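Every protein chain of the complex appears in place save one, which is left out.
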Amino acid sequence: MMIKEIITVILLIVGCFFFLAGTLGVLRFPDLFSRLHALTKADNLGLGFIAAGMALHIASPWAVLKILSIWFFTLLASSTSCYLIARFQKEKEQPTDRKEGE
Amino acid sequence: MDGVFIFVIVFLLLNIVLGLFRVWRGPTVADRLLTTQLFGTTGMAVLLVLAGYLQELTLLNVAITFNVLAILLVISLFKVWKKKKGETP
Amino acid sequence: MSVLIDSLLAILAIYLALQCLLAQRLIQTVFIFFAFGLALALTWVRLGAIDVAITEAAIAAGFMGVLFLDALRDFSPAVSKKQQNLEAVRNPLPGNDTKRPILPRLALGLGLVLFLLISLEAVWNTPEGKGLTVVTGVMLPDSGVEHPVTAVLLNFRAYDTWLEIGVILMGLLAIFAAGGKEVYRKSGMTAEDPVLRQVILFFTPILFLFGAFLLYFGKSGPGGAFPAGVLWGAIGILLHLGGRPVLTVIPRWLLYLILTIGPGFFILLGFLLMTTGSTLFEYPPAYAGILILIVETMAAISIAAALTAIFTNLNQMSEEPDKIESNN
Amino acid sequence: MINLPTSSLPAILVGLPILVATLSLFFRSRGKAVVGLLGSLLTAGLALIAFVEVAQLGSVIHILGGWEPPLGILLRMDPLAVVFIGMTALVGVFISLFAWWYFRAQESTNGKFSLFWPLWLFLWAGLNGLFLSNDLFNLFVTIEVIGICAVALAVLSGKTDSLFAGLRYLLAAITGSMAYLFGVALIYGSTGTLDLGLLGQILEPGKTTTFALLVITFGLMVKMAGFPFHFWLPPAHSSALAPVSALLSALVVKGAFYILLRLWAEVFGISLTYAGGQLIGLAGAVAVIWGSWQAFMQTNLKLIIAHSSVAQLGYLLMIFPLLILAPGVVAGSADWLSPAWTAGVYQVMAHAFAKASFFLSAGIIIMAQGHDHKGSLRDLASRMPMTTMAIGIAGVSLIGLPPSGGFFAKWMLLKGVFLSGQLWWAPVILTGSFLTAGYVFMLLRLAFAPARDQEPFRPVPHSLQVVALLLALGSFLIVFPAENLIQFLESSETFGSGIESIMEGGAYGNN
Partner (left out) sequence: METYKIYILTSAVLFVIGIGGVFMARHFIKKIIATVIMGGGVFLCFVSFAERDALTFADPVPHAMVITGIVVAVASAAFALALARRIYQLTGEQSFPIDK
């Protein structure tokens, strides 16, 4: 019992660490693409750890399935939208000389 | 155990708030679009932890609803972007 | 400690709402609007309103978000530049583009601040009401369902819910009136993208099954007709986006049948039961559970069809041939 | 309230129009019209039956789902409600008949117009639901139904300016209903009930109640185009199709007024002050003067009529200061209450008939001339004597000349003003009448003026003109049963009641 709880806590803390890393990346990295990279990758990894921790904590097969699918869907959505944001930026940077920012 | 959960939730929410600083600063529009990214992933994590904290498994349904519709949003965004590409040379 | 969670959520919601309205670009506004929806959903969860959270996730953030995102196809920055030039040609007045006079805005701002202060004081001093928790708890066993919110929605206050399902239909008719086409054309987009097709193939059964699960689960827990309807409607929207517009395939009478079966069946059942001497929407307790489930299923079908039709109509609006011609 | 006799009519009055409207969706354009017309005749017949039933039994109720308030919803049909329902039915039937011929006459233009019928039936059901409702949240749902349908009807013509006006109207309507809902939330939070009857007993004065009253009044004022929030009304009403303009002006804005009246009289009596009544009366007075003046300045017929609506709605607001009793006055000794209520009800009815007729006549003129610049009225008297007569009669009722319904309403208002001693309202009423007379006579002068040039003139079916004329006559005929009607209304609990301001009156509490 104790061990399970300890592992849960460790998983949650590791997840938090990755989220922090992602946020720091967003704050400190110099350009958009590296920021995107930091945010998407680190955050999804963090979510994975937190999902694992919670799955362990809740530990009912049905809920574990749901948690896994949540993680999977988030992965899918966030990677696609990351790609789209990057494309958006690229499209805007290349063809015209319009000023960035308002 | 509850203390850990609360700590994690507050930590994640603070993460969002910190990330919002970037959204506020910009400088590019795409940077501001990161909010949704940030919120999507971190918000899901918060929901998961809340599910454990409140002992309420139905919260997972909320998370799944969000996720499934997020896919719809992404595909819609894809279409918007394609349309724009088609229009502006 | 948990006060910290509450205040962080509150600050987030307020900040995002402000940012949403102050954002310079429309795409930014729309994106922050999603984030605002998620912040609100977290708030609902924190307050124990899981039904509301699901509905918010499904309708307010999901469906509304898709509608706003789709609207960006019209109001895109590139077009607006063109538009500005066009306007400059049409209205060559030099002073036309100046900002609004500052004084009315200032007055409005001051008025808002004053209003904010009054409203804060008013809500702060709200006397303790008792709410209807106890009454609902007493009546719940007679309602035919176990989940209190579903009992209120589909039994205790079924009249409001019926009108509300009707409102969705009216919204669709209103969109027809505003210039939508009752005839659905094949979407111009085709499913040439293999990845997109796979995604759609993968998600259609998931959406359907999860919707059905929520519908059935509504009897005993958070769920019910509205989220189920939205999830099923999402199938139609997905197929439309993937170049397979379902609404063109269905014959007209069938389309209207599924659009109206929700409110129609609801009221017909009510009238039918009225002929046995009870009042409108009074279900016999023995059959209440099953009747509510049937009504919910019909409602979910209608909501799904109506939402698909609303999206399709809005989506087709930017593809009208009579683009420039103004019929004034 | 629970022990009143039960009747199933209230439920049918709401359910049937929606059912018919749903049914009509299955048909194509001509079928929609047939079903729609039949549906409106049916609904009107039901309203008549309801009137008879209330006349016999007194107030009746319908407990929806068998769940009593505060948990469930109760529909209540008292004399006041049934008079409004009856008025809606009468005006509605005439407008439906007009619409039937109107759309047939211009069939070629647009098949989309057939959407008028389902939307109008939904709107009608919403109005019936609103008059019957006895529940704060249900009132919100009904005003949303009415709002969406009204805006949808307003944009049916598809013209660009009607779209702009419609969006403005819709945004105003959503803002208004959200403000109303905020007030409902606060009231629910502080009392735990939504039923008007129960609220009237248990609501206690306090900051929250006052604030809730404030936002609810704000929301409803936006919805009924009360003075500072009237900005959306003239463009929306003037750019719609003729039958729609008539509906919006005659019926839709009255819905919000009805809720306001009910809530002030039955629920919020406890937190009103004398000063609050004076303030809303002032808004009404300004609306009367400003709206009439604006109407006088317009050059387009429909804009004149729409601005005149703003003014006529101002008269409705002016009954509120009379209903609120100064501190120390008891309702029994206040003999101006009955005239004030009569003025309110009659102003609603007279304006509904007259304004509907006015807008329909404007539609006829547009059909004949193709535009509605006021110059198009020239020589109308010889070309379309019936329409000229309709405009004249409706105009006389709007001015308030005897023996019209408008005269009766304004006379009762003046009587209430004099009896209560709030003499400062009298000049406003008279000035409003003079200004109204100004624009009505200007229109009539044009109608009898010789035509300046030979404009193209298309003949208009006589049936349309007859309907407009009948509606105009209606604004006169309502005076004849006045005595019986007032007697009937007085059996309602609300009618004739005063609002005793329990809180210490404001600075004006001098009489």
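The first chain written gets the first letter, and so on, giving A, B, C and D; residue counts start at 1 in each chain.
The rule is short, and it goes like this: a residue touches a chain if its C-beta (ideal position, glycine included) is under 8 Å from a C-beta of that chain, and two chains touch if they have at least 3 such contacts.
Just so we're clear, the structure is a prediction, and the values are computed from it rather than from any experiment.
Asks: Name every displayed chain that the left-out chain is in contact with.
Replies: Output: missing chain touches C, D.
Asks: I'm checking contacts with the chain that's been left out. Which of C:55, C:260 or C:279 qualifies?
Replies: C:55
Asks: Based on the whole complex, identify which of D:51, D:94, D:124 or D:182 touches the chain you can't see.
Replies: Final answer for the missing-chain contact: D:182.
Asks: Taking the entire complex into account, which one of D:97, D:139, D:155 or D:380 touches the absent chain?
Replies: Spelled out, the listed residue whose C-beta touches the missing chain is D:155.
Asks: Out of C:35, C:149 or C:247, which residue would touch the omitted chain in the full complex?
Replies: C:149
Asks: Taking the full complex into account, what residues of chain C touch the chain not shown?
Replies: Touching the chain left out of view, chain C contributes residues 2-3, 6-7, 10, 13-14, 17-18, 20-21, 26, 29-30, 33, 36, 40, 43-44, 47-49, 51-52, 55-56, 59-60, 63-64, 67-68, 71, 74-75, 80, 83, 86-87, 100, 105, 108-109, 112, 115-116, 119-120, 122-124, 126, 128-134, 136-137, 148-149, 151-153, 156-157, 160-161, 164, 167-168, 170-171, 174-175, 178-180, 226, 310, 313-314, 317-318, 320, 322-323, 325-327.
Asks: Pick out the residues on chain D that sit against the missing chain.
Replies: Within chain D, the residues that touch the unshown chain are 71, 137, 140-141, 144, 147-148, 151-152, 155, 160, 163-164, 166-168, 170-171, 173-175, 178-179, 181-182, 185-186, 188-189, 192.
The criterion applied here is as follows: only the chains that are shown with their structure count from here on.
Asks: How many angstrom lie between the CA centroids of chain B and chain C, rounded to a whole number?
Replies: Using C-alpha averages as centres, the distance is 19 Å.
Asks: Determine the centre-to-centre distance between chain A and chain B, using the mean Cα coordinates as centres, and give it in whole Å.
Replies: Distance between chain centres, rounded to whole Å: 9 Å.
Asks: Roughly how far is chain C from chain D, going centre to centre by Cα mean, in whole Å?
Replies: 30
Asks: Can you tell me which residues of chain A touch two or more of the remaining chains?
Replies: Only 102 qualify.
Asks: Multi-chain contacts in chain C: which residues touch at least two other chains?
Replies: Residues 25 of chain C each touch two or more of the other chains.
Asks: For chain A, which residues are in contact with chain B within the complex?
Replies: Listed in rising order, the residues of chain A that touch chain B are 5, 8-9, 12, 15-16, 19-20, 22-23, 26-27, 32, 35-36, 39-40, 43-44, 46-47, 50-51, 54, 57-58, 60, 63, 66-67, 69-70, 73-74, 76-78, 80-82, 84-89, 91-92, 95, 100-102.
Asks: Chain A touches which residues of chain B in the complex?
Replies: Listed in rising order, the residues of chain B that touch chain A are 1, 4-5, 8, 11-12, 15, 18-19, 21-22, 26-31, 33-34, 36-38, 40-42, 44-45, 48-49, 51-52, 57, 60-61, 63-64, 67-68, 70-71, 73-74, 77-78, 81, 84-85, 88-89.
Asks: Sort out for me which residues of chain C touch chain B in the complex.
Replies: Against chain B, chain C makes touches at 1-2, 4-5, 8-9, 11-12, 15-16, 19, 23, 25, 27-28, 31-32, 34-35, 38-39, 41-42, 45-46, 48, 50, 53-54, 57-58, 61-63, 65-66, 69-70, 72-73, 76, 78-79, 189, 196, 199-200, 203, 206-207, 210, 214, 217, 221-223, 227, 230-231, 234, 237-238, 241-242.
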